[in-house]
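Sharing a structure below in structure tokens format, with a few things to ask.
Every protein chain but one is kept in place in this view of the complex.
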Amino acid sequence: MPLTPEQEAEIAALRETSRPTLRPVAEGMERHLHLVHPVLDHGFVRVVDYMGDDSSIVQAARVSYGRGTKSVQNDEGLIRYLIRHWHSTPFEMCEIKLHVKLPVFVARQWIRHRTASVNEYSARYSILDREFYIPAREALAAQSAVNNQGRGETLGDDEAARVLDWLREDATQTYDHYEAMISQEGQQGLARELARMNLPMNVYTQWYWKTNLHNLFNFIRLRADAHAQYEIRVYADVLGAVVKDWVPFAWQAFEDFRMGGLSLSAKGVEVLKRRLAGEVVTQETSGMSKGEWREFEGVWGV
Amino acid sequence: MPLTPEQEAEIAALRETSRPTLRPVAEGMERHLHLVHPVLDHGFVRVVDYMGDDSSIVQAARVSYGRGTKSVQNDEGLIRYLIRHWHSTPFEMCEIKLHVKLPVFVARQWIRHRTASVNEYSARYSILDREFYIPAREALAAQSAVNNQGRGETLGDDEAARVLDWLREDATQTYDHYEAMISQEGQQGLARELARMNLPMNVYTQWYWKTNLHNLFNFIRLRADAHAQYEIRVYADVLGAVVKDWVPFAWQAFEDFRMGGLSLSAKGVEVLKRRLAGEVVTQETSGMSKGEWREFEGVWGV
Amino acid sequence: MPLTPEQEAEIAALRETSRPTLRPVAEGMERHLHLVHPVLDHGFVRVVDYMGDDSSIVQAARVSYGRGTKSVQNDEGLIRYLIRHWHSTPFEMCEIKLHVKLPVFVARQWIRHRTASVNEYSARYSILDREFYIPAREALAAQSAVNNQGRGETLGDDEAARVLDWLREDATQTYDHYEAMISQEGQQGLARELARMNLPMNVYTQWYWKTNLHNLFNFIRLRADAHAQYEIRVYADVLGAVVKDWVPFAWQAFEDFRMGGLSLSAKGVEVLKRRLAGEVVTQETSGMSKGEWREFEGVWGV
Partner (left out) sequence: MPLTPEQEAEIAALRETSRPTLRPVAEGMERHLHLVHPVLDHGFVRVVDYMGDDSSIVQAARVSYGRGTKSVQNDEGLIRYLIRHWHSTPFEMCEIKLHVKLPVFVARQWIRHRTASVNEYSARYSILDREFYIPAREALAAQSAVNNQGRGETLGDDEAARVLDWLREDATQTYDHYEAMISQEGQQGLARELARMNLPMNVYTQWYWKTNLHNLFNFIRLRADAHAQYEIRVYADVLGAVVKDWVPFAWQAFEDFRMGGLSLSAKGVEVLKRRLAGEVVTQETSGMSKGEWREFEGVWGV
């Protein structure tokens, strides 16, 4: 995402305006503040504000323990304990505010995370830029044959070229018409709130988005997952890298217990215990349905 | 919105399957259940479930009063009192579940109402229909000269014809390409989650949307307002008509105190009191800014 | 909880007033409607309204799949799939409204579940009843020696008798003073909103509480857990029994995947895989901390 000289100057100015504060400061996050992390062809993520650090999680958790806790648990151990036992409120004590530029079809998935504050660029007031997400050649994948909602193999060259031509052609044509509709030269000019409906869903929008760490973890867990659509996963991956620098203890616990961990059903627990005891368990003797067994086997082998 | 014969049969079957319940029943709402209220050219709203009625609001409010309340207020009076004094929790005791078909750009405004449950048709799994919102001739308005976010006069004939041609043409072409991209005849076929990005924002989607009466009132207050975009206002108007039949006391109070009422600032209160006392107040002596005074004058005259 | 004759008559009348509806009806839930489920010594839970059933979950999930889903999954299988993969929004389509009577210290835990609607009996308006939770003899447990927040062994007879005497004595005395303070005989009578502060936290209050099935599952998972305080667990257990009759498929999946299941960290997964391959893994070679290993061993043995 090439920035305009004005934008580069504005960010440079922000990066130079350091001021004293009595609040908790996360050094790892200060290094990210205001900077643009490019995502996709024209998108980005920028951290524009934050609140709290690992110690804020601990502070909130400790009020619950008060005088009753004899042994002093160290901060990292306490944070791991909280994640392990699904305590969520202490993680709500950290907050992040982002400036994000993203295609509309990604924004539509993103906004499903309801516990957040959003201010989006309004195409009722303002004119959208001529910027569309056109996938990189290697991101063009066929519909998966096994997963109704996923991608399969990469498209062959001819088909990929055809797809890219159509995407570019339609973006150009619909935007030309959008411009022509709202133009006030020699005509009245259609209301922006109407004209925008002609633009395809790979047009870029932008917003400020603010949420707490607990809900950001939910976002990352769902959107950095292998089943998430690639175009939102790349945003979630950037956020993961940011969080790692912001609250390193919380991130490591989250990675171990949420991202890398998994859930077992009561039946799954029982099957594993029988296997550990030397028994050979099959789908028929597992009590699981075929679908459940297939997923179970995918992780634990046969 | 012409229904398919299957859909008509399904709705007829639902309308015939009456069953006994011990729950509160709102007769006015039973008459709406499952039926399609057409909106725009292909959209609709259908109530598919609901919970509670006027008496449920009263029941919840009364638990707060318990034995301490001597005089028995009637239900309507109590509901008016609750609305007048901004009590919101009793109105959360009623719930509604809708099936809505709407253009994507309307859905993007709608979903900003966060306190609701949503399940949307997924264009990752499924193929979108070739259905686009094409405004009626008289809905084609120019950008307002005085309001950056609004509509002004209706477009002239030539310009309107040009706009409609472009909207139809681009809808047709982008959908043709969408179909061609996902087709698996003679090619791999692009993943649906990618191909959908080529569709413009007037394509129709659908969802189940569930919220409580308090939040539905907020939705209607903001979206049935004269400043809301026409294309969402027509949905809000239908919902208003439904709510009127569902909880008539609550609706009437809402209409009187919220839809038809207005807020005064401290300065506004003071100016009105001075005027009632016979004083002539001007912007200069009002303490209001020019913008505030303009709005104030718009309501109260000079 | 002995009901007054008036209350019994009111419930009997409600149970007899069956009316036709076109909404989904859950037969298992109709059997619970309005009836009192006694909990603790004076508390209760009553379902006073509900919305949706297993089919409502399926309906909401299916809109996401639309035409793309070829194989018709049966309802139970789909619900299990949704729970297994942490899909939450379809479960928000069911709603429940309860009338609960409970001690204040239980209410203070309960209300931490924020995504719910509440109307509580107001002790600012009204006079609280002389009803206090006095634990049954066998519920009187000592502070746990190993768990700062839990209970250990049952108290011995002398100590238990002493505790019960104090609880009864203090409840009686504080309520006597409460009554004396608000009395208007021969004095002005203290405002109720002030006098109530003299009452201990085992006094009973009541409220209407409404939430959706997704959040109710969260409530039950946390509060029917062995680590939850007994006095809230008994409420959660009653709710579990109600949900089982209301949405039997969802309940069974919830029981298998949430209540009976468990989470493994990335390290836990790795240790189990090494064990299944025949390796002996110790805390030292597991990569886990001592605390994590202790919990892991508690489930999986050594």
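Note that the chains are named A, B and C in the order they appear, and that numbering of residues resets to 1 at the start of each chain.
The working rule: contacts are C-beta pairs under 8 Å (C-beta built on N, C-alpha and C of every residue); 3 or more make two chains touch, one makes a residue touch a chain.
The structure displayed is predicted, hence computed values, not measured ones.
Colleague: Which one touches the absent chain: B:Q7, B:S265 or B:T285?
Modeller: Checking the options B:Q7, B:S265 or B:T285, the one contacting the hidden chain is B:S265.
Colleague: With respect to the chain omitted from the figure, which of A:Y50, A:W110 or A:F296 is a touching residue?
Modeller: Counting the whole complex, the residue in contact with the absent chain is A:Y50.
Colleague: Among A:W207, A:Y235 or A:W251, which residue is in contact with the omitted chain in the full complex?
Modeller: Candidates A:W207, A:Y235 or A:W251; residue touching the omitted chain: A:W207.
Colleague: Using the touch definition from the top, which of C:S122, C:Q206 or C:S265 touches the missing chain?
Modeller: Considering the complete complex, C:S122 is the one touching the chain left out.
Colleague: In the whole complex, what residues of chain B lie against the chain that is missing from view?
Modeller: On the chain B side, contact with the omitted chain comes from 65, 68-70, 77, 80-81, 84, 148-149, 255-257, 259-269, 272-273, 275-276, 289, 291-292, 295, 299-301.
Colleague: List every residue of chain A that touches the chain not included in the displayed model.
Modeller: The list for chain A reads 14-15, 17-25, 30, 33-34, 48-52, 56, 59-61, 63-69, 89-90, 92-93, 95, 97, 99, 117-122, 125-127, 192, 206-208, 210, 212.
Colleague: For the chain that got dropped from the picture, name the residues of chain C it touches.
Modeller: 103-105, 107-108, 111-112, 114-115, 118, 122, 124-125, 133, 135, 139-144, 148-153, 155-156, 159, 162-163, 166-167, 170, 173-174, 177, 180-182, 184, 187-194, 196-202, 229
Keep in mind that, in the parts below, only the chains that are shown with their structure count from here on.
Colleague: Could you label the chain A-chain C interface same or different, taking same to mean over half of its residue numbers are used by both chains?
Modeller: Over half of the interface numbering overlaps between copies: same.
Colleague: How many Å are there between the centre of chain B and the centre of chain C, using C-alpha atoms for each centre?
Modeller: One centre to the other, that is 35 Å.
Colleague: Need the CA-centroid distance for the pair chain A / chain B, whole Å please.
Modeller: Centre-to-centre distance between chain A and chain B: 29 Å.
Colleague: Where in chain B do residues touch at least two different other chains?
Modeller: 118, 122, 125, 192
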